[in-house]
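Everything on this sheet refers to the single structure shown next.
With one protein chain held back, the other chains of the complex are shown just where they sit.
Take a look at chain A:
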Amino acid sequence: MEDDAPVIYGLEFQARALTAQTAETDAIRFLVGTQSLKFDNQIHIIDFDDENNIINKNVLLHQAGEIWHIGASPADKAVLTTCYNKTSDSRVVSCAAVWRMPCDWETGSHESPDDSAHNPQTLELLCHLDDSTHGNAACVLWEPMGDGKRVISLADNHALLWDLQESSTQATVSSTATLEGKGQLKFTSGKWSPHHNCGQLATANDTAIRGWDLRTMSQIYCIENAHGQLVRDLDFNPNRQYYLASCGDDCKVKFWDVRNVQEPVKTLEEHSHWVWSVRYNHSHDQLVLTASSDSRLILSNMVSISSEPFGHLVDDEELSEGEDSHQEDKSKEPLKDSVVSTYEEHEDSVYAAEWSSADPWLFASLSYDGRLVINRVPRALKYRILL
């Protein structure tokens, strides 16, 4: 069973921001935001044709500035948020905004793909998520599985919960939380928990991970010194509500049970430089993707701490007698935690990696030099998980 070769796509600019189009569940589609100080920045819409292994791209202009973070609405395909840097009067300011893609970008690309490259359309600004008193925005988080009405932005040491109204053209701050403490504290990253009725948020600042209750906007847990160095990214296990993955500059990926914050449940140390991104697969949470500035992408199979540590237990009962022996053979040698595969297609630091929202066996990664690589989970593993 030979695995398909990775598909590589090159952007003209350097890029850090990558997201799957969350609301899109049919087509495999990723959004990439570029970073350029000299030219107009772009948002590339990458469509992947799984059957033919072909990439289709569409480019939208994002003239406000270089994009540091991008987030797609879970409800509306056309709506997205970006965090971008704006330079004015030799000052660099980080802002956040909600945008809408022009409605005909898709049709345009189909008719004349060349034209779209030459005359890209521009994003339509819906509203700014800016509050000058709250400093520079680091990232914007959509309410997972929500109706696209609530976002959280992390700006310096504040977490702001916004309500989007009137089809997202107006944003009002409904509540805020502030990180108090010595020195200049700054959120680096965050994640909105899909559990507890979307009532929790986890943030990272310096070496600590904090959990927040969104109803009261108060801290509910804190993992001090979660990593030896800076914490770069977080992700919630989509199926186990207390499980959280984090990664950081100590080259490690750690898995936490937030009910016991003293010790990580598991630690991976496979990368040889800082780990910038960690992502659980949306459906099979044993698959974990990590991206690092050692130019590598690593797919790990963390069976022991997944929601299906012994494979599909439910399915066993449905199996006919004849297949029982086969099933037993497999249960005798359960999968162990292991690195599934290391992807070396990148030549520069990989800052972002994302699973596709449409195909759970497909993921994209983005390195600083603008190279986007689309890969699949090896077939052998895929069938082991499925069967």
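The rule is simple: contacts are C-beta pairs under 8 Å (C-beta built on N, C-alpha and C of every residue); 3 or more make two chains touch, one makes a residue touch a chain; residues count from 1.
Throughout what follows, contacts and distances are computed from a predicted model.
Chemist: Match the chain absent from this complex view to the correct UniProt protein name in "phosphatidylinositol N-acetylglucosaminyltransferase", "Vacuolar protein sorting-associated protein 51 homolog", "Exosome complex component RRP46" or "DNA primase large subunit".
Modeler: Of the names offered in "phosphatidylinositol N-acetylglucosaminyltransferase", "Vacuolar protein sorting-associated protein 51 homolog", "Exosome complex component RRP46" or "DNA primase large subunit", the one UniProt assigns to the missing chain is "Vacuolar protein sorting-associated protein 51 homolog".
Chemist: Could you tell which one of A:30, A:162, A:192 or A:274 touches the chain left off the display?
Modeler: A:274
Chemist: Who touches the missing chain here, A:53, A:229 or A:338?
Modeler: A:229
Chemist: With the missing chain put back, which residues of chain A would touch it? List them for me.
Modeler: Against the left-out chain, chain A lists 8-14, 37, 85, 87, 90-92, 225, 227-229, 250-251, 271-274, 293-295, 344, 347-349, 368-371.
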